[in-house]
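Only a single protein chain was left out; the remaining protein chains are all shown in position.
Chain lettering (A and B) follows the sequence in which the chains are written, and residue indices restart at 1 in each chain.
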Amino acid sequence: MRDVAVVGVGMQEWGELWGKSTRDIFVESALLAMDDAGVDQLGAMYVGSMSPGIFAAQEHLESVMADYLGQLPIPATRVESACASGGLAFRLAYVNVASGMHDVVLAGGIEKMTDVSGGEATHALSTAADMKWEGVSGVTFPGLYAMLAVAHMERYGTTREQLAMVSVKNHENGYSNSRAQFRMKITVDQVLDSVKVADPLNILDCSPITDGAAAAVLMPLEMAKKLGKPIIQVIGTGHATDTIALHDRADLTTLRAVTEAAKQAYAMAGKQPADIDLVEVHDCFTIAEIIVSESLGFFEPGKGGPAVEAGETARTGRIPINPSGGLKSKGHPVGATGVAQIVELVEQLRGQAGERQVKDARVGMAQNMGGSGGSSVVHILEVK
Amino acid sequence: MAVGIIGYGAHIPRRRIKVEEIAKVWGADAPSYKRGLELLQKSVPALDEDTITLSVEAARSALARAGIDPQEIGAVYVGSESHPYAVKPSGATVAEAIGATPDCHCADFEFACKAGSEGMFVSYGLVKAGLIKYGLAIGGDTSQGAPGDALEYSAAAGAAAFIMGADEERIVATVDETYSFMTDTPDFWRREHQFYPSHGGRFTGEPAYFRIVTGAVAGILKKAGMTPSDFQHVIFHQPNGKFPKRIGKRLGFTPEQIETGRVVPLLGNTYSGASPIGLTAVLDVAKPGDRILMCSYGSGAGSDAFVLTVRERILEVQDLAPKTRWLLDENIRFVEYGEYAKLRRKIRLASE
Partner (left out) sequence: MPPSRSWRSYPQTYRLEAARCKGCGKAYYPPRLICPGCKGREFEHFRMKPSGTIVSHTVIRTPSSEFSGLAPFAVGIVEMDDGPRLTLQLADVGFEEIKTGLPVRLEFRRMYSEGESGVIHYGHKAVLVRK
């Protein structure tokens, strides 16, 4: 296996992009990544996208994107693992380069979600749950995470306010991110007073419906060294699954796929939680960030809530979580999210994150999640 | 060979609406309605309840009391004027849900408010003829009354189920006599594709309900060689609180004989479920040896009458499923007209 580096990243502004099509959105970000890497020809590409069939009435997305990115006839693959599609596309691009199959591989992610109604979008996202045995109850994704929240609050005393503080912190971070969908600072009271979605979660506990894409270009480390830029090496990757139905999990206060994927990535990288300088986690809902921060080993079980309250996860805290603004502020075009996390890590490790810059960032982690934790992908990147 | 009821059960939606709440919306005088109909409230089905769901729950209670293997049920009959499908039998879903398929005869009945007793009559006949071992008969409805119409105060939801059989050790009440009485009397009807029924106003009284029920009761008493004083309990069809009292008095029954099975004041008119639910309320408190007369009434119009005698076994099964008085008195929650209008689909939604 070859060592692999990320040599280019790209991400356009996210939001409700009424004037842009699925392919416009993807190609813009992919071209930014290729320009950043200084390449105009790929050996292969992976496109993470959860549900273009429902959101954009378009399947066979890999060929669409290879065509419109001007890369025919390279091998292209669409990757689907619900909201972890982007993270998994990045992992497969890594495996491709590491294996020696291709030298220049693009990992991208795309979702254009706003062309369908809120009810249809909720339905499309619900298909990441167990449609047969959970879906029949009418439970939604906010509903599944709400049940995780109830379990965590009852077992550990995690408070409603601590959930809100995750959102407040991520909006604070995203305020400085020019590509974020919701660049506004909010207060705990605003979160508590916002519209109820699935008790105890309110609308300001939930990541939004977003149009957006992100892309990264990977290359063997030895080739990357010749580019004369900071070398960002992929030092750890992990990927794991869990029961598709939340109700089949014995413990509703932890996420096993996250723990397992992290274990693999830590072992491969030879790192511990204490070695990580910043982490982008999958805060699709505020409770997710708290549970994930525990499952990744940054806090003891039940201490994730108090840690947010104590400011330990702020950009200037002990372990900055989601300096990009996270899914909450930046937006959550589901297939793109996992790749956007990599974009943030690369910019942070290069020292190019501007106002969002985490001090002395040398090792970064990204954690992407599918569904209610039925899959998770974890990566660790280090600047060499 | 004795044939009779070996298991019974009722099911009633939890929600209720008071007469005052309906009267308020239409500017009607609630006290006069309450006096005139002898009705305090009625049951309201939720959006996820219909004749099939109420029937399944009632049937499960009947099975719990009968203690039989549902695979031995040879017939499933659901009587209703609010079958969820115009074409596709309610009974098939009920039979599937309780585990009676596939070795089973199944049909839906409709005869306004007497469709439930029709199922009882037919399943009793099949058991008596030796064609089936057990027969399940259900009367249930989620009936609709047009907004503002007199029927809106009474049209309610509920179901009752009875399993007929001939196992000596299982019979809780023998069926000793049956009699049916019917003529073409157009007192109440609903045409195909119509959401609400129509009725003949005061024509539903004397020439319809009172004439037919009188004929049925006279007929069965004559056939059985009995008089009103032979019975501990009598259950009439009960479209409102007043009709069963009036017909009972006219036929020579005492208020005490009528009261236990007159569940309508707290429940409303459950149509095909009305006299069957009344019978469950009686069986819940009946003592061995009690004689029961039940007489249904269905507009259009006809009555089915039954003479039953309660056996010792009743004491062993009464507590095996929810009792009807508990469903009437305890397991209730009141709703306002707005929620009622939503639940009964009286508000047109954008998605429809």
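In this section, contacts are C-beta pairs under 8 Å (C-beta built on N, C-alpha and C of every residue); 3 or more make two chains touch, one makes a residue touch a chain.
Keep in mind it's a predicted model, so treat the numbers as computed, not measured.
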Touching residue (missing chain; options A:Asp36, A:Glu62, A:Glu80 or A:Glu134): A:Glu134
Listed residues B:Glu49, B:Asp284 or B:Asp304, member touching the removed chain: B:Glu49
Touching the absent chain when the full complex is considered, from A:Gln58, A:Thr77 or A:Thr122: A:Thr122
Subunit A residues touching the omitted chain (full complex): 117-120, 122-123, 126, 132-134, 136-140, 142-143, 146-148, 150-151, 154, 195-201, 245-248, 252
For subunit B, residues in touch with the removed chain: 13-15, 46-50, 52-53, 56-57, 60, 84-85, 93, 96-99, 326, 330-331, 333, 349, 351-352
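Keep in mind that, in the parts below, only the chains that are shown with their structure count from here on.
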Chain centre separation in whole Å, for subunit B relative to subunit A (CA means): 58
